[in-house]
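A short write-up of the structure that comes next.
Shown here: the complex without one of its protein chains, the others still in place.
First chain written, first letter: the chains are A, B and C, and each begins at residue 1.
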């Protein structure tokens, strides 16, 4: 199987940034419905800073690159999503280590580490109506596809699909974490903003991490 | 000629109170245009208190009755109109002295003293766009009618007419006293609220002071 | 109209009851609507009395206390108190050294305080001196008009004259300090929105989404002109320049800068604006010796601001810095 390079990861990050910019207002609208209406602005501030941080000066190794993304998000996003997305990328980077490239299995394991970081930081469980509800099934789908011998591109597509399905599944849920939990029952009927941005993250991966953008 | 009794004066006061209540909102609207929109409320608060003060317990002598009206207005109206109308009635009462009744000439002289009190207190001159522009011509018209040998009722009618004309004459004026003066040129084009309430005072006099209400 | 009130007619007495409940150092004469120091009268100390229409809180009741006012009379909303109230306040605080009336220059206030002073001198023999503030440069001053309105300088005057009185100075000395403050201060205000008088129930004036009223009065009186909405840096210039040129203030002058909110203005906006105001002042060569940023003289729920500049010397500064303990201004004690 092919290897994932720092360039692939960079393409992923850029595509994620592009999707966040494109969906900035939509994310904000979702957050206005059950949160405080800043998720689009928060994520956009973060991904804009990430682009500036990697522009020209992107670390050469996958692990270092992804860590840089994580520290930049932590330093610029604030709110709930900043530490969570930041932790995701920091753990991803730690898992990728110092190697020059990573195998799909390495990346899948790193994604799992990232999601575990999110859970550790935010203490949310599946079903709490958070980004975890998109991230967890995505990583599981990716691992299962690889275990079933599917291609890396297929595994990423499965992950993106699972993330989207996870996002949709948050709509009927009653939030138990984050600001939306203040609404109690009234949080049901709206998709979770963080799960929506997480689905964008996986969609970006599917379009880039298997070399799609090269 | 007939004499003016405390009952006549009481009828005047009651009629004035009635007219103020009836025109409360109109006075307020006028004041909203070039002042602070409280002239109707101020006058109404005052005349309501006056009615309460004289109800049952009205002093028997004209001078004392009118002084009571003055102190009540001073104590309840506030703003610019309180001290001015208060002073008007206080001076009127002083001029009427302790006599049990007053002749039309006495009343005309007392009205003159009242207006002089307003001028002394407010330092406004004719043409400054204030209540003085209604009060001054009214008193002059009353004096002139009596001097020309007209009846008391005719003199009071002339006074009321002159007050109304004086009120109308304030419309084009640029205010030089009171709140309206802050507007400078923009105060032109609106009748003065205090001149308007003063015209009501004289209209009430014409309908009552010559025994009209008995 | 959305307000935290009961019957609009009861706003003033109920707010006074609230002040009394919240501030054990103060007393309220409910019949006369007078807030006064619990320790009044103070023998041998000049008494300071102010007052005016309600709706400008914390002015004046929030300035009663050690080092500032001895009593404040609360009129109806935006209507001057009546002479009886001022007379009652004067009696309450007269400790034998005379009483200073601090009066904002509005026809109604001036006349009602004047009648009260006449009554006080006649009925109690108390010596009363009045100082009238007239610092609002939005209004043209001329002997042919009611003159400039009294606005922000009133707050500074009450603090500074209050300190002078607390030091035991004579009535003439305290009045002299007060007049110096008024002479050395100028103000200019601006509204982003109208206020709503409780008893009226709708906004006093209409202002479009893209408009501001420059030179507005604290009762919603119309201002100099209606201008398009502008950024804070332009607003700062619109307010500061007429103030600077009126006294005029000169390079090297030491000033106290008071940036006031009108009641509906969040503090974060006042600080954004203060940043601009301060920049203009220092850029004009003024030495900003002290500042006061907050909502101290309001106009009910009006969103807007006013800038007051006061030229200060060592004496006025030390009186400004002197201890004060009131609900709204408190330091040094």
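Some notes on this structure:
Quick note on the criterion: a residue touches a chain if its C-beta (ideal position, glycine included) is under 8 Å from a C-beta of that chain, and two chains touch if they have at least 3 such contacts.
Predicted model only: the values in this text are computed from it and were never measured.
For the chain that does not appear, the touching partners among the shown chains are A, C. Only one residue from C:36, C:106 or C:274 touches the chain missing from this view: C:274. Checked against the full complex, the candidates C:44, C:231, C:248 or C:283 give a single residue touching the omitted chain, namely C:231. Within the set A:18, A:150 or A:176, the residue that contacts the chain not displayed is A:176.
Of C:6, C:170 or C:245, it is C:6 that touches the chain left out of the display.
Panel shows chain C; residues 2-7, 11, 14-19, 21-23, 54-55, 57-58, 62, 192-193, 209, 212, 229, 231-233, 235, 259, 263-276, 278-279, 288, 291, 293, 295, 298, 300-301, 303, 305, 325, 327, 330-333 of it touch the chain omitted from the view.
Residues 32, 35-38, 41-42, 45, 74-84, 86-87, 121-122, 176-179, 181-184, 186 of chain A touch the missing chain (whole complex, contact as defined above).
As a convention for this text, only the chains that are shown with their structure count from here on.
Under the stated contact rule, the graph of chain-to-chain touches falls outside the line, ring, star and complete shapes.
Legend note: the chain whose CA centroid lies nearest the centroid of all displayed protein CA atoms is C. Centroids of chain B and chain C (each the mean of its C-alpha atoms) stand 33 Å apart. Rounded to whole angstrom units, the spacing between the C-alpha centres of chain A and chain B is 79. Mean C-alpha position of chain A lies 56 Å from that of chain C.
Looking at chain A, one finds that none of its residues touch two or more other chains.
Chain C has no residue in contact with two or more other chains.
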